[in-house]
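Quick notes on the structure that follows.
Chains shown are a subset, placed as in the full complex.
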Amino acid sequence: MHLLDWHDVAESDWTSLIEQSLLNGADRRRLENTHLGKSVGLVFFNDSLRTRVSMELAAASLGATSVTVTPGSGTWGFAWEKGVPMLGAEAEHIQEAVGVLSRYVDLLGVRLFASGTDLVKDMQDNMLKQFAAASAVPVLNLESASRHPCQALADAAVLTRHFSGQPKGKKFVLSWAYHPKPLPMAVPHSTLLMAARLGMNVTVARPDGFELDPEVMKQARQSAAASGGSVEEMNRQDSAMEGAHIVYAKAWGGKARYEDPAIEVRDRQAHSDWRVTRHLMALTNGGGQGKFMHCLPVRRGVVVDDDVLDGAHTLHLEQAEYRLHAQKAILSWLWERNKKSSDSGGTVSASSNPAANHP
Amino acid sequence: MHLLDWHDVAESDWTSLIEQSLLNGADRRRLENTHLGKSVGLVFFNDSLRTRVSMELAAASLGATSVTVTPGSGTWGFAWEKGVPMLGAEAEHIQEAVGVLSRYVDLLGVRLFASGTDLVKDMQDNMLKQFAAASAVPVLNLESASRHPCQALADAAVLTRHFSGQPKGKKFVLSWAYHPKPLPMAVPHSTLLMAARLGMNVTVARPDGFELDPEVMKQARQSAAASGGSVEEMNRQDSAMEGAHIVYAKAWGGKARYEDPAIEVRDRQAHSDWRVTRHLMALTNGGGQGKFMHCLPVRRGVVVDDDVLDGAHTLHLEQAEYRLHAQKAILSWLWERNKKSSDSGGTVSASSNPAANHP
């Protein structure tokens, strides 16, 4: 019912959604007004530019209404723990907040980076799961502590388009990059899983101490085995670049010091030379014909140099654009899927919020 | 022209609006696109979750456009006093702000908790009245210092539905509850007046020093006399619960220390045991079959225990849902009413903002 991660989604649905994203990109008015009367609630616990704008526009294009909620700005913060008297600043529990919102709308999108200090909890996306459990309508993950499925689908569509439908077997380098702050692991996790699922030969380049979640690495290797791709890791950026068709740069926080962001901020400075330069890009496939990718926002001169980003070999704006096309595909798919389960006797109503039919 | 309080609204309109709310709840697409071309401005001087989301969705469902304004966030704060040079932080006077907005939209909704320290001014809703006086279009009160008519209509619909159209004669307990902050009296006032108007037997349970506004108590007694209900007060929570069909919990500020919130915060702690527990709920009608109501947001473990809220005998999510249905009814009614006054030679235009027709 929810889309929190692509892991549990059937290969046929995943493939179809890539196709739908590409069709939406080719004709922006393709699904116009196909979901009139629907509504979407967008809850942003963390800042956003692309995600909020593209979600609001995706909903509007489908004929749906969207409402955006920013806890702590215009509304109060939410409490998450149960069994603890709510005597702090939070005026409402997430259980009621989500319960109420899911009485109003037909789908809830949520951006929720989670704790940032509790590695186990964050890797399992416990807060996202709690949010979803409280909802009576489908929940769409708009980036959590550990996954970013909307970015992954957009990137899969861009790669499929770039390689004329044949990303399989191409070399994809997911390269750690320096950043003054430890960022969430959602994008690198979802990017790795996406590239492996497309059958690409993936190299994860990162300094020691910045390994991705072992469970994600394992999933990616299994996925690559099934798709005909491969996954390897290395701790050097330059050798990783050799022959790369794609260089996907991303900063993320180190697992080793996850519980203490202040120490992490200090120690990560030792790796401030992990920056994509034109010298590194020159090592890519065809003598520098490899493409640079980034999910944005990106720090110029820190993650990547200006001359790379302003050059001809980038896909970053197209990635951002495909967020819009991919999210239209996802919204439409989630609603159609719930409609079908209703037609066949499920509990979810097709034409209106299911809450209205509660006893 | 405005809806600031239900007091001046005819019984036939009130009854009809309850019916309309129930019809909207039974069919969410019932009034879809019946007010195309209309627009609503929503001004929130105070935080909101349910109200803003449900108002934006209500407007959209009717085919109207809504625009939300949050003074102090994305726009400047407003000055309220006249005859005083505006040399402070406020860049605009409420007179111009409302004057301008009412040139843009066909209805203004406003949430305005008012001073919080001047009891007389707040009980009379002077700031709300000043806002409404500056408006050329209907103003809808989205919770003021002393009234919350949208909540009252939603709750009246929920009660009517719950008692299969016969709330009259049922026991309704409005129970004060502890909360770390002194909250506005809008909800308890409107709740009391609503239950009395439905002909319910209302018990207001609150510690001494937390009496509701005497004018409101008087109005409620008059209303009960007319509807066949009753209103009584007591200063114990447990005896109030006995035989209750409905337990409506709500925290509110004490009148005695209204001018000094800091002292109020200290003194109210003596009543921190005013919390709805399963033991209290067990005293209700039919050996614990009474229903728990709350307007939300609610503090778990402070106003009500988790096991009550997570149990089967609650109506709080349905109350929130009916905000949407009730507000559609209200918007439609306000616009139809103004249309009629125009047809019969009034000054308000039917199909567009009246300001456009100003000389």
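For clarity, chains are labelled A and B in written order, and residue numbers in each chain start from 1.
By our rule, contacts are C-beta pairs under 8 Å (C-beta built on N, C-alpha and C of every residue); 3 or more make two chains touch, one makes a residue touch a chain.
Worth saying up front: this structure is predicted, and the values here are computed from it rather than measured.
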Homo-oligomer size of the whole complex, from 2 visible chains: 3
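As a working rule, only the chains that are shown with their structure count from here on.
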Interchain centroid distance [CA atoms averaged], subunit A/subunit B, Å: 39
Contact set on subunit A toward subunit B in their complex: 37, 39, 41, 65, 67, 69, 73-76, 79, 82-87, 91-93, 95-97, 99-101, 103-105, 351-353, 355-356, 358
In the complex, subunit B residues that touch subunit A: 25-29, 32, 44, 47-50, 52-54, 56-57, 60-61, 70, 73, 180, 296-302, 306, 309-310, 316-318, 320-321, 324
